[in-house]
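What you see is the complex with one protein chain gone and the rest in place.
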Amino acid sequence: MAAPQPESKIIELKPFTDEMIVSMGPQHPSTHGVLRLELKLDGEVVRDAIPHIGYLHRCFEKHSENLNYQQIIPFTDRMDYIAAMNMNWGFCLAVEQLMAKEEGKFPGVPERGEYLRILIGELNRIGSHLLSFGTYGMDIGAFTPFLYAFRDREKILLLFEKICGARLTYNYIRVGGVSRDTPPGFMDEVKEFIDYFEPQIDVYNSLLTANRIFIERTANVAVMDAEMAINYGITGPNLRGAGLQWDLRKDETYSIYDRFDFDVPVGRDIPELGVVSGDCWNRYKVRMDEMKESVRIIRQILESGLPDGPVQAELKAVRPPKGEIFSRSEAPRGELGFYIVSDGTPKPVRVKAKSPCFTALSALQELSRGLMVADIIAIIGSIDIVMGEVDR
Amino acid sequence: MRHYLSNIYLGVYTALVGMRITFKQLLKPSVTHQYPYDRPFEQKKNVRDIPKGYRGKLHNRIEDCIGCKKCEMICPVDCITITTQKLPKGERLWDSMNVVHLKDRTEIIGNIEGDEKPAPNTTVTINTQDNGAVTVSSEEIANVVERKPVIFYLDQFDIDMSLCMYCGLCTEVCPTECLIMFDNLGDGIEYSTFDRTDLIYEFAKPEMYEKPGDESMEAEAAD
Partner (left out) sequence: MPVGLQSALNPDAMGFENLHQFFVQASENWAQRFAQEHAPFLAHLPAPLGELAIMLACCVIFVAVVPLLPLGLVLAERKVSAHIQDRVGPMRVGPHGILQTLADGVKLIFKEDHIPREGDKFLFVVSPYIIFACSFAVFAAIPFGQSILVSNLNIGIFYIMAISSVVVMGVIMAGWASNSKWSLLGAMRSAAQLVSYEIPIGLGILTVVMLVQTLNMQDIVKGQDGIANWIVFRTPFTFIAFFVFFISAIAEVNRTPFDLPEAESELVAGFHTEYSGMRFALFFIAEYANMFAVSAIAATLFLGGWHGIVPAEMLPQGGILGFVLRAITLGGLIGVVIKTLLLVFVMMWLRWTLPRLRVDQLMNLCWKYFIPISFFNILGVGIWGLIFPTDTLLSIVISVIVIILGLIFTFGVLGKSLSKGPSNSAERRISATT
């Protein structure tokens, strides 16, 4: 447990010995799926780490060209399967914005639908960050937080199961609203969960976040400053961990996020702990803080209660006018963009997804140079990739 | 020196805090279920409740299916295959049954006598197949699926559950709500097989119809 060494960015070892090329993944316990890293090692020190992706490529974009808009929504579930609600939402938002380009084509999402979208989206954000927290603990070597995180995520999944009938691939948020109304007693169960979960975050913070070994492992490791993050196009908690306050929910409000009061947590320097904004610890910490903010939003929904009314707008057909749209929304892992070109038929001509994990992964190579093998694991965990979204 | 000492102190202290949390957890009962064994012998009692509306195995009440093929069209993975035969002109088979959704999320399948759109403050009698006549107050009813005439012979209605992605779009477009997803443990979830061809469910029952065209079909087969 040494004092932090700010100059430890690149460790120069002389004499320079032979490089050892190690293939980390696609079958490796902590590459979060099927990422393959080609590591060029000098002993334990990583000279270069080249990510190879595509092991989970399922042609989402090409496939979408042969499906109509409702049929694409279940496929967006399979992109970031950890936060499938937010994936649904991002796509539906794009279609809705495209439809709204023509007068009278899209009447707008009903109030109750918007509230449900935010409720479900934030619950899913908590679930996604919980998984990120748990697997990060496991990457660093602590197994217990992983099981705790899954225990709590299970409660969220049960709520989802009640409201939409599925645990992982929800297909819940639709063009014009959401597919189903809440079952009776649902809001009470949400409240029960939130009451249980809020103190639990503090427990996790004292179990893992404040742990000296954990801080040692993650503080000042793989520092990505705001400039580098912007240059790489990195968004979401990874960007906020670099100290930049950028959250689409606040800065480019969509849905009805402007009605809710929440903060955007950012990474910051804590010199006493050796923590530098933009390091692994801050990227991780931003997620822990965001869970609290999501709890705040859900609490506001619980206080105000859901408005009455339909949950889905009456649409004759989902047939956007001729044109194109790029729409983005704040998914748990960053800005999820959808670019859709329509020729006025029920099927899109082109669908392109701008996935946050893909851009985050592109920074891995630069971040990992000169660090150790154990740090690579820490970086992969801290940028929180889901290979389903990277490869699509 | 101060950093050195505080590092030791923090290392020990935070480890002790973590150990306190894990020790507390050690004494608490576990939350996991022993899934296939946690229920009384052979009783299909749920380990936990599978909620109403769960998207499980697909099922078609074939008698009510009117052969509209909407499900086949909406299916993103083309796991439903339907072939139909149009009825001879002027012929009419039967009507599908009503599905009455109550406000407590239960549903009653049967024929509503008389008016299908119940007026407020009346009672509605539903003739069900299993439970006989059931009477409910119209205040409890959320909505009623109208009866629709069966206009096609269904020669084939196959669902390949090994392809299904459980999106539930087909059940949403079904006009008679005869295509459903089971939301219980036994039928909806536990249906794994050793042979994947067993996962192709054939719902069509040609013997349902006393088809006038039976002879012609046989003739076709003979050809």
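Order of writing sets the labels: A and B. Residues in every chain begin at 1.
The rule we apply is simple: a residue touches a chain if its C-beta (ideal position, glycine included) is under 8 Å from a C-beta of that chain, and two chains touch if they have at least 3 such contacts.
All of these numbers come straight from a predicted model, not from anything done at the bench.
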Which of these, A:187, A:270 or A:315, touches the one chain of the complex that we don't see? A:270
Which of these touches the unseen chain: A:54, A:141 or A:344? A:141
So which of A:68, A:97, A:205 or A:253 would be touching the chain we can't see? A:205
For chain A, residues in touch with the removed chain: 1-2, 20, 22, 28-30, 41, 43-44, 137-144, 146-148, 151, 201-202, 205-211, 213-214, 216-217, 265, 270-273, 275, 288-289, 292, 372-375, 377
Touch residues of chain B, complete complex, unshown partner: 2-3, 5-10, 13, 15, 18-19, 21-23, 25-26, 28, 30-32, 34, 37
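Here is the rule we go by: only the chains that are shown with their structure count from here on.
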If we count contacts the way the header does, which residues on chain B are in touch with chain A in the complex? 3, 7-8, 10-11, 13-15, 17-18, 21-22, 25, 31, 48, 50-55, 74, 76, 104-105, 165-169, 172, 181, 183
Contact residues on chain A for chain B in the complex? 1-3, 67, 70-75, 77, 144, 148, 151, 158, 161-162, 164-166, 169, 171, 179-180, 183-184, 203, 206-208, 210-213
